[in-house]
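Of the protein chains in this complex, one is absent; all others appear in place.
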Amino acid sequence: MSIGALMGIFLGVALVNNLVFSGFLGICPFLGVSRKVDMAFGMGCAVTFVITVSGVVTWLIVHGILAPVGTAIGQPHALDFLKYVAFILVIASMVQLVEMYLKKFFPPLYTAFGVFLPLITTNCAILGTCLYIDMKPETQSLLNAAIYAFGGGIGFMVAITIMAGIREHIRFSDVPKCLQGAGITLLVAAILALAFTGFTGIGK
Amino acid sequence: MAEENGSNLQQFSDGVLANNPVLVQLLGMCPTLAVTNSLENALVMGMAATFVVVMSNVITSLLRNLIKPHVRILIFTLTIATFVTIADLALKAYMFEVSQKLGAFVPLIIVNCMIICRAEVVAIKNGVGRSLADALGIGLGFTIALSILGIVREILGSGSLLNFQILPDAFVDGHSWVIMVLPPGAFLTLGAVVGIVNQIRASRSKGGAA
Partner (left out) sequence: MKKFIDESWLVLVLGIVFACLLAATQTTLQAKIDDNRARALNNAIAEVVPGLADKEELEVDGNQVFKCLDESGGLVGWAVKASGSGFIDRITLVAGLSADGGAIIGIKVIEHVETPGLGNKIDAGNPFPEQFTGKSAGLPLEVVKQTPQKPNDIQAITGATYSSAYVTDIVNDVITRIRPQLAEHR
């Protein structure tokens, strides 16, 4: 597959159909972890890693196990009912691995993340990306799936880091009490989503 | 939030109002933004999520004395994933068009934090009656929150409600606020609703504090 087409897939999911601003995925951590830029960037990196690995592993499970076994018994989609269970178990395991790795090699980072690390499992951006890779016709090859997953993660990281940058500035503004926290973050996200709409049409 | 004391009815109403999963606890934001572009989508999503949280809570509660602490998250996850798969298959069979519109957000109920939260906080420690009341309350609260957004976004964005056109043609034909059914409108509406809810809660606690 040409580099151009691969770049197309990458930019398509990182910018045009950004997971947060147009796919509505990963909103909970987007609201929760975007207070400071270094935390946001760290979360973005962790999520990118988990998404990419999970995307590849779930692709392998579908194409390497579920589909071939189904075809062998004459019904290609026979084992589809196991997909969701398999996907979430893979994601949970990947997050466990990341947790153990950080705890052993980067203890201060591990403590800084606190409860947000296991919560990466419930980040819908990860499960969502695995589901989309399974559904979309253009991600039926392993390389495309990996690029798509990686692009999704990068897009999430960009979104959450931009939001953190803005929120650090807003700290010194006079936000009405009822909008502090989630309220103002959502309104800023509305403007950012509007800005990202400018990326549509890059498709061709 | 009382767990030992208080009645099942209290548990139920807490889930709908004081502890509303979307507007107070700020959980389950992703489907809240994604499927509220029409009231029909919001209601079906609410129904599906309620089914899953009810089954999850009831089963967890029935098995609560058998579930060992180390594996409890795994068991919660397995249970939730199973019932979401069932809900997804049922929707594809009996409400095909809506399930197409909901897309990947039906399986994404699996990672809706509010469901696993109820299992961890309520179902593992309480009897079936209490867990069921809690699940119904949370489910109803979720559905109501989604419906509020669905109503606002559909009326302003498409001029209709449940696919019945209710605003005049002059508004609908190319002049409706299309942005409301697109992502920026979703963020905007949720931000506004959360702001209003916070304002109501703040003035209530000021008034009732004495």
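Labels for the chains are A and B, by order of writing; each one numbers its residues from 1.
One rule holds for everything that comes next: a residue touches a chain if its C-beta (ideal position, glycine included) is under 8 Å from a C-beta of that chain, and two chains touch if they have at least 3 such contacts.
Fair warning: this is a prediction, and the values are worked out from it, not measured in the lab.
Asker: For the chain that's been dropped from view, list the shown partners it touches.
Answerer: Result: the unshown chain touches A, B.
Asker: Of the residues B:Thr36, B:Thr79 or B:Thr143, which one touches the chain left out of the display?
Answerer: Counting the whole complex, the residue in contact with the absent chain is B:Thr79.
Asker: For the full complex, which residue in B:Val24, B:Val58 or B:Leu89 touches the chain that was left out?
Answerer: Of all options in B:Val24, B:Val58 or B:Leu89, contact with the hidden chain holds for B:Leu89.
Asker: Have a look at A:Val85, A:Ile166 or A:Leu194 and name the one touching the chain we're not showing.
Answerer: Answer from the full complex: A:Val85 touches the omitted chain.
Asker: For subunit B, which positions touch the chain that isn't shown here?
Answerer: Subunit B touches the chain not shown through residues 63, 66-68, 70-71, 74-75, 78-79, 82, 85-86, 89-90, 92-94, 96, 157-158, 174, 176, 178, 181-182.
Asker: So that we can see where the missing chain sits, which residues of subunit A does it touch?
Answerer: 17, 80-82, 85, 137, 200-201, 203-204
In this text, only the chains that are shown with their structure count from here on.
Asker: Taking the complex as given, what residues does subunit B use to touch subunit A?
Answerer: Counting only subunit B, the residues touching subunit A are 26-27, 29-31, 33-34, 73-74, 77-78, 81-82, 84-85, 88-89, 104, 107-108, 110-113, 116, 179, 182-188, 190-192, 194-196, 198-199, 202.
Asker: Please give the residue numbers of subunit A that touch subunit B in the complex, ascending.
Answerer: My answer: residues 21-28, 31, 81, 83-85, 88-89, 92, 119, 121-124, 126-128, 131-132, 135, 176-179, 182-187, 189-191, 193-194, 197.
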